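All protein chains but one are shown in place.
The first chain written gets the first letter, and so on, giving A, B and C; residue counts start at 1 in each chain.
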């Protein structure tokens, strides 16, 4: 077995996009943390000038053997002690004094937790970039298809009409909520971890809080009130924001799979490059992107549950619950990133069929709009009589597959009552047109687009720090 | 079987505190929503003057038969249609015109989702009140026990010293984070639901958004950008905030069960009123409050997973996923409320034993502070030699159960080196005292208390609306 | 608020069927355990003759005040100590000696765990009865509709044809697997719990194992190798079997919601008694039963996760994890029972539309069967040429919405090749008929029915013990 692309058998599905939680990214994030700590220690006057630069110069994942570090992790329960030894060893003799700055004051958990924050930031930035693109596509549709009639569907049954623009506005608003939440977490929820063995930074004497502040500054992370070794609220908050994004993307993908059903056929995924197609069955266009999004998104709730359950951590540093976090959290980042990348792809290629949308909406013979006609008749006939008149005609329209207007006007009693109420055939047909029963649709689309502009201005796709 | 207290067999455990998600509370929340809608409809000029007041006057849970509503729910999948009929019927003849305002423009989901928001607000307020009390207790300890030495414990092993004040400050900071998050959700995450059959408010013509705004105003809930029938991001956000609080409370309870172990005995729960005690085994004081908190909190992650998975909802209103939310969400509110109430109780009664804390910390013969001595010796001996000297002495101290200072000073080589380094027995003993190796402890406590003051000022315990 | 039916607002949805985990059922199950223990103790010669009968006579839930027991639970973390006191007190003076038999040798967990086993047995029996009925309905369809053509659908796209009988056979086989698994758990997984304070039955001296055996005999439960206070494997096994059943029922309900879509319309739920119907929109028939089944079933995975996570229990009896089990487990029993009852209801009333099934299958112009024709042509043209010929014709058929046979025969090249291969129009049309491309359908249905007969013979609906 070789692996020419490096993505493995399943990477194109579950590890698409720019989120990087590979071993190399993990290692580099730990090295970035150690390097930033060395610089902070130097800035605090606790190590010779140049120490920070010396450590930073060698803190490059390419200099280390992940396998050797991983093997050593079996003795300590994590790879940091071995990494610290290797990092110290790789310092050039000319910078031997920098050893005093390496890992100074830190415990393994400080390095791993901070590294996770760095991975989360890179991941969120990548996700936000994809979500921005996806939202932009939805916003385009919301405006363009503001009046494109389609059937609203509730409980998987056709109900009153909507427009595809409103559907897209719904997707847009949901994506924008997910973006705002991820932005909130990215801005204030990602904090440096630095507490030493038991959260007192004792080996730094009085200098601990100062170094912590400098470390936060070096990394561009928040400085927390306290070390959070066993206060995992921020991990749960982060995981929930990722899961919330997955839920939003899963909803969109679910809608597309339903709209793409052979019998509905109001949307289909791009089949460029042979995706989803089948030469043997040209009627079949598998909604591959939607399916993969669902395949990613549906893994999120279980991972979130694991992380939430891991929040119960003992004393100053936990025995097992902390270790149970690493893989679920980075898996969640990876899957959210993949779902976001696939969503951008899905929405970019998605084809809409307005004719089919209208045809499907028309297939129920105007019945969804009977409510509208009842409202017009009520002032004349009273609500009860109006309802009865329409219920009877609706039943007949459904039974005979004729239009509701015809069902009304070919019934002498009904025709007489409509006439008395001053409603002409034209009035009736107008009332039964889906266009005349859209309520707040246009206003809602307008609102969604306005909120989206604010979101785009607020949630800029954060720049990924070099690292 | 009778039930004199109305709490049932398990209510004192899993339904303690002021969160109310009983059937009666559900029903009243739905009625409050319908009443507010009637008032909003009247204010919008869509129903006769007095309609709102008339509906409000009869929208009292005591007027309805929950069982009959529940039985009718089998025909429609939810109890709202039956409630609307019953509510209309209970209007006095003199207010017959108010019927036009009842449920006007709404679909069942509008009523249930908005009712859930009201239940969530009442629940969060109750939880915040309990968390405020719990945080206050922790803040008191943080100040009072700022210097009370105890052993820091990592991986369930004694490590370097901390103080009980720092432990309490850690609990405090975690509770305050949970409070801020719940406050955030309460302030901006709880929004009215009002979209009608398919989210267009079609039956209200152009008046829909106006009524939605008035409804939000009547209920004091946020007005969302769009109806959120199938955008469940806010449900996941709410559930995550509750679960985050549970995780924090579970961590505290876990710590107490560990500190209360017979062999540790640094804390024990209040045994007033016979709680947790055993006349036959007076040495045994079961940490009942902690155990019940854990019993509540550990149910949260699974419920959160259910709610997150339910976020994938089809089209305009979902077929099943929405229904799967109701009980997990109110169960989560209930359990969080119960955990919070039990935590206040736990912390109010918790007894601390500073003597035992000190004794336990002393039982490791000063070894946790050897790191401190190494730091003092390093400038004189070099770090390597300092480390070796202490490692040898530490091994002997552990093996012979003698103090590290004695192990050092009774070893002629070591004694000579210490003497050369200018360290007297007094210096050594001072360095090995836990008090001299607390690092940033005092500063961290100060920070936690300062942040707590801000939190108290920001997150006021919201008033519970009558209802 | 009153409650004339006693089912509450949501009981008709989430607590339908015969599973009973009400407070009264809990209390009675605990009393049944205490009574059985008293009889066992008497049989072991450790209490006066008549003790068992005396305790049994008063062990009736109607004699106790659940609210008072529940209130007392706050002091001990569970209601058993209060129940034991109340049970002893309610013994008539004439049977005062029977007090020696009450709770003899037991700890609270013995009573609650054994009561849970009794609740589980009653619940499984109720579920099995409903599943037997549901399976019977599926078996009927499998036979009756063995040849009723419908479109097989993969990834929500029409694929090659199946029959509704095969779909029903698939449902049947899945239900039968769930039944066998529940039967396995019921038969061998439900065991008495009896270990005393720390699992040694010390207060019974040498008599403990004997009493345990008699207790198992009295209750008809298995006698475990050891008390299982902190070995929760059987709880996870039980919960998994229930969740497996929910998954099977959720799959069926999902299929029905999809088949009942307005645009598919191959099945619809019974609308008798107005269920799911809408007088205003007669085209709309909400699949209420399916939706409620999904609403129940989707709560199962999260509850299972909670129970699985609770399996990590400390030492001899756990501090919190055990308490976290009670409500999730009985909720899971309740929801599985409700889903099973709703499924029986769903399948009993489900209407199938074979004409619509055939029409939908025909709407893809024979393309799904092109594979069949390719197989017939391959020996003559070679597989590659056969494939190309059909791919070209399929593309044209899809583009022009004509039948594949016509697409082939109106293309001179294709017609010539078919003719050379000796295939007449009749041959071609026959090959493209769905009936001729069903493969193993009939055989698979036969197997499913045979396996079902075995299942019915093996998994009899167990009798519910009087309790």
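Going forward, a contact is a pair of C-beta atoms (placed from the backbone, for glycine too) under 8 Å apart; a residue touches a chain by one contact, two chains touch by 3 or more.
Computed from a predicted model, the values in this text were never measured in an experiment.
Participant: Using the touch definition up top, pick the residue from B:2, B:144, B:188 or B:261 that touches the left-out chain.
Facilitator: That would be B:261, which touches the missing chain.
Participant: Which of these touches the unseen chain: A:124, A:215 or A:288?
Facilitator: A:288
Participant: Touching the left-out chain: which of A:9, A:384 or A:457?
Facilitator: Of the candidates A:9, A:384 or A:457, A:9 is in touch with the missing chain.
Participant: Of the residues B:360, B:417 or B:441, I need the one that contacts the missing chain.
Facilitator: Candidates B:360, B:417 or B:441; residue touching the omitted chain: B:360.
Participant: Would you mind spotting which of C:55, C:159 or C:459 touches the chain that isn't drawn?
Facilitator: Of the listed residues, the one touching the omitted chain is C:159.
Participant: Looking at C:73, C:87 or C:304, which makes contact with the chain not pictured?
Facilitator: C:304
Participant: Which parts of chain C are in contact with the chain that was left out?
Facilitator: 77, 107, 152-156, 159-162, 166, 169-170, 173-174, 177-178, 181, 196-206, 208-209, 212, 225-228, 230-234, 236-237, 240, 243-244, 246-248, 250-251, 254-255, 258, 294, 297-298, 300-302, 304-306, 308-309, 311-319, 371-372, 375, 383, 437-441, 443-444, 447-448, 451
Participant: Pick out the residues on chain B that sit against the missing chain.
Facilitator: 151, 153-159, 257-258, 260-264, 279-287, 291, 301-302, 305, 309, 360, 363-365, 367-368, 370-371, 374, 387, 390-391, 394-395, 397-398
Participant: For review purposes, identify every residue of chain A that touches the missing chain, sorted by number.
Facilitator: Those residues of chain A that touch the unshown chain are 1-14, 16, 23-24, 26-27, 61-62, 64-79, 253-254, 257, 273-276, 286-288, 290-296, 298-299, 301-306, 309-310, 319-324, 326-328, 331.
Throughout what follows, only the chains that are shown with their structure count from here on.
Participant: I'd like the Å distance between the centres of chain A and chain C, where a centre is the mean of that chain's Cα atoms.
Facilitator: Roughly 33 Å, centre to centre.
Participant: State, to the nearest whole Å, the distance from the C-alpha centre of chain A to the C-alpha centre of chain B.
Facilitator: 25
Participant: Which residues belonging to chain B are in contact with no fewer than two other chains?
Facilitator: 77, 254, 294, 298, 301-302, 304-306, 309, 319
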